[in-house]
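Missing here: one protein chain of the complex. Every other protein chain is in place.
Labels run A, B and C following the written order; every chain starts at residue 1.
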């Protein structure tokens, strides 16, 4: 679980969480609890749109779910169907304008759309639409989808949505709501997971299963790649809007993004992380006195590593949970005197000890270097770094906010060079096979079921906008 | 580490954290980081008072440290000496008026006082003072101390403080600041720990060592029971204001209050908690499939229990960190449908499993019952509860917010009755000896060095106000 | 000058103020001061968009100008050209989404538009656009204009704007900004005034001249009906996008909307209002002891009435300026006991007196009745009401928020019936001729230069949407 990063620019961030509900008298409030459980996926803005069958109610704002909604405005969200969204901002600028779900009026009435993920042909689609005279008020892919629907000549929202989805290339989980229909769909590769649950008579959707436990809903199944579910007056029906490709769930869900209590692709995240720690211990054993994880995302892997090696797991690094947007930053001078912010090393635990530090990934390498330095300053005699993901050598085009290849340290340097750069005594990354085995894939099925493009460069889709940029289209 | 309790009224809470610094150009900002590290000890209000040798600068407010202070107001806190305070409210009403440090003008100039802990003769002292014509604007013990100092006929602040402290009975760590003197003192039993560190030329005090790691200060030693340190133009000197009684650190510091990265009485808190888990495993082994802790305070003990038994440690209970003051509460109806708030059970982890749930304490029993129910509803086939503190049978009069004896379930029921009440398959509390051993005391020194009054009823001081209440004085 | 109406639902409200500047290094901050001077025209939201020639900077928000902007965000508005907007909400619902200037991306780049006024064919244009596949995210006319521009096949923004404007019917003053061009235009009847000033090398536009005095800019001239001014790399040029109709400035600008220090159509508003009071005194003299105005808009007319009659002007009614959004409303019970809010009668001034109360208009009649009652309860022996506008019998379709004809008391009742309804001893409205004479039109030019449709029903344009509603198109 992450909060607003202040210490650390060296994190991967994924954009957004979505939640939907149909058929419950408390649709808005349950969506609120659902979004609250998904808060770790986006803290920039939050929004809920509901319908009572006649008209929409809308509430969106910048900030945390608890900041955007209150007892008053939640009551004004009427109706038994609703969709919600929490957003992490990659660009930072536009704030509220991009807060989802977006709401549109078009020839056939009102339309609300919430998406998570990223299209790899959004730029091309925008350009085509602009040439037809379309105007854009946001920088979201969601607005592109709305234009495609509005311009469709299909007779109804379901056909129009199908037509639109077939033009999209990329990773997405999305919900489209009108006053009489709710459509839920996932991209043909199933890169961005979306799950369904039941809560009494109501049906619930969430981009992560942790939201189901919070509201007491019972998991039913994951949405299939290329599947489109429709809820309208005639009830629910499922359809496939695109030829189903092989599923390729983002493997960073298990490594880092998802809450440890979620199941992704049927596999509990905490358990998978513990197995990553165990496999790291097998792949790269080391003599040491204590194991510590970088909180919070690496705690599970560190426990797994400790269990497998018998080296005690201790809290050698601690994170201050109260760091927030309003935190007063230390000056350079105070930093040099040793003032930490978000993360600090625990002298009483690491002084005089050989420390294994387990982390989930190395992106630019800057954070790892700072943590290693911090551990040494607190008295660690050796620092052995174990990373529960393989080296990230390629940018993600499916919604993860990775830096350019030039800034990805593993794209530029060997593991030994990275070790020197971050100042560790030893450094090992888990192997791709090890990671997949930890998640639950047999070694023989390498790259089956999971997207591992950021490690291997084998992207599951054509990267249309990128080809254009590179002059290949 | 705790945040504002919403789910759970069944927690123990301790009042306040204090931090002080002398001799650093950035006194205010370092106090800010120190208080920030102590935030888990009090979220109701925060305050800093500094002196530049001529006059005080004051900033206090309700809310979190990050809410009370900002880049502007921190800059207005001038000078190289400062004291700070975070407050947890037991009563709730008075808010800002009780925010510390309190600041007074008296015949000899300005006076700032920050205290943590609780006097057991405060009521008597107040009554005596009121009879002499004193007026009170707060309900804090701190104001009592200020009156005692102001009414003293001693020639200087040091003697006046000594005179005042000698009238106090109870548990406290306190800091008294004038424009030329800083006094730091601890009660004769050392119930409320206070530690000293160096940061370059500066000296730093904190009620918990975790604040030192954050600012890069180096731990020097704990303040002794009955010790009074004075900093003035002549430098630092130490003195004993009262005959030194046997130290009796609150044992709940290790069990629950302190941050796991702090050392209390020289013992790392996380390590002590892990040992509590191990000892619990020895004292009450059980066949089970998973061990889970009640986050966050019981995580360390649960890991210790898992290590000792070989039963895997999993995240069977999860806490939403974003719960805050503005959280929208679910209605009774939604609660009955299964909507949780702060804490939820992870179905994917516990369904079909025999679960060991480790918690730090049982106060009223209501929370434990809810958690056991939650685990069963999520599919646990057995729930074995292990508590890393002995049964709490007596209220604390030294600053911990315990309920009356009538509401303390362990004061009213046997362990077997409690087991039935909370619905567990088995229930064991750690023994007093086991707990002390985990903290680091040999069994033969029972009750030496730690206050265990809430378990045994043997209070280290006379309880003056209580005797009055009971008509004995 | 008005603030948020709480007491009084019985006011006319006009939508919005616009301000623009080109060629000044402090474009954003000057726009801020300009909007601040126009604050009385809209308190719901405020926004500024600037361009540095390469890209837009945008800041919009709900609330007052001083709430939306601060030292930080104003600095981020880069460039020497900017347009700004304050909005009064007629509908209330949509809040931020409708905050102007709106910003769009379209095939030719970025586009910012700020408009004030109202189109009478907006519904038709929307319907046509939706049928072509357009989507709408706001309920503003501004978005309609953006669509028309984006769909134009004209080669450049100037021609596209011209094409778009030629499709609009209604009252408007607007500014269209791209990264290299600023276009300023006014509807062919000049219903919504827009003035131009110089400030050193910079050119400034404002919907009211009061903004010029505040920033020290020198008035140059009013924009002509149907005129379009273009600023681009080649400098400024003027053109006429539509055959110039006879100017028809809204006469309520002088009666009520504009700040008394503004000049509208070259005539100082305070002076015109004083003349209205004088003419009322001629048209309907009365014996009385004191004259009082309904603050703030009727103060000038009341002074004029007092000057002409020699009856002393006194403050018989007072308005509390601190009433705001957060004001606690009195219960019905407290109202009945006499608790007033925004407006109260001054007993010491009116008790035992014959009072002339001058007000600017009667819309529904409810406010007038309350004020008359209030004056009588404060002891007035007679209350003579003099209204400085003629009876409002027809709704406005050009941007004034008038109620339906059914609720316009003067459309339903005679003056004598209104007098009875509001409980006045006598009641007189100024004549249309008298009002126009006060503004400065000779009697022979009735209806020349000013729109008096709300009094006479003679609308200067076809009312397209209305015809559709009534089934005539």
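The rule we apply is simple: contacts are C-beta pairs under 8 Å (C-beta built on N, C-alpha and C of every residue); 3 or more make two chains touch, one makes a residue touch a chain.
Predicted model, so just to flag it, every value in this text is computed and none were measured.
Enquirer: By the document's own contact criterion, which visible chains does the hidden chain reach in the full complex?
Expert: When the entire complex is considered, the left-out chain reaches B, C.
Enquirer: Which listed residue, C:29, C:152, C:207 or C:251, touches the chain dropped from view?
Expert: Looking across C:29, C:152, C:207 or C:251, the contact with the absent chain belongs to C:29.
Enquirer: Which listed residue, B:78, B:150, B:411 or B:467, touches the chain dropped from view?
Expert: Answering carefully, the residue with contact to the hidden chain is B:150.
Enquirer: One chain is left out of this view; which of C:271, C:415 or C:468 touches it in the full complex?
Expert: Final answer for the missing-chain contact: C:271.
Enquirer: Just one of C:60, C:87, C:162 or C:259 touches the chain that is missing; which is it?
Expert: The single option touching the absent chain is C:259.
Enquirer: In the full complex, which bits of subunit C touch the chain not displayed? Write them out.
Expert: The list for subunit C reads 1, 3, 26, 29-30, 32-33, 36-37, 39, 64-67, 69-71, 74, 199-200, 209-210, 212-217, 219, 259-263, 268, 270-271, 274, 300, 303, 306-307, 312-315, 318, 320-324, 326-328, 330-331, 333-334, 337-341, 344-349, 377-378.
Enquirer: Since one chain isn't shown, list which residues of subunit B touch it in the complete complex.
Expert: 58, 96-97, 102-107, 111, 130-131, 133-137, 146-147, 150-152
Definition applied: only the chains that are shown with their structure count from here on.
Enquirer: Among the chains, which has its CA centre at the largest distance from subunit C's?
Expert: Chain B.
Enquirer: Rounded to a whole Å, what is the gap between the Cα centroids of subunit B and subunit C?
Expert: 60
Enquirer: So how far apart, in whole Å, are subunit A and subunit B when each is placed at the average of its C-alpha atoms?
Expert: Spacing between the chain centres: roughly 36 Å.
Enquirer: How far is the middle of subunit A from the middle of subunit C, if each middle is the mean of its Cα atoms, in Å?
Expert: So the centre of subunit A lies 48 Å away from the centre of subunit C.
Enquirer: Mark out which residues of subunit A touch at least two other chains, giving numbers and ranges.
Expert: none
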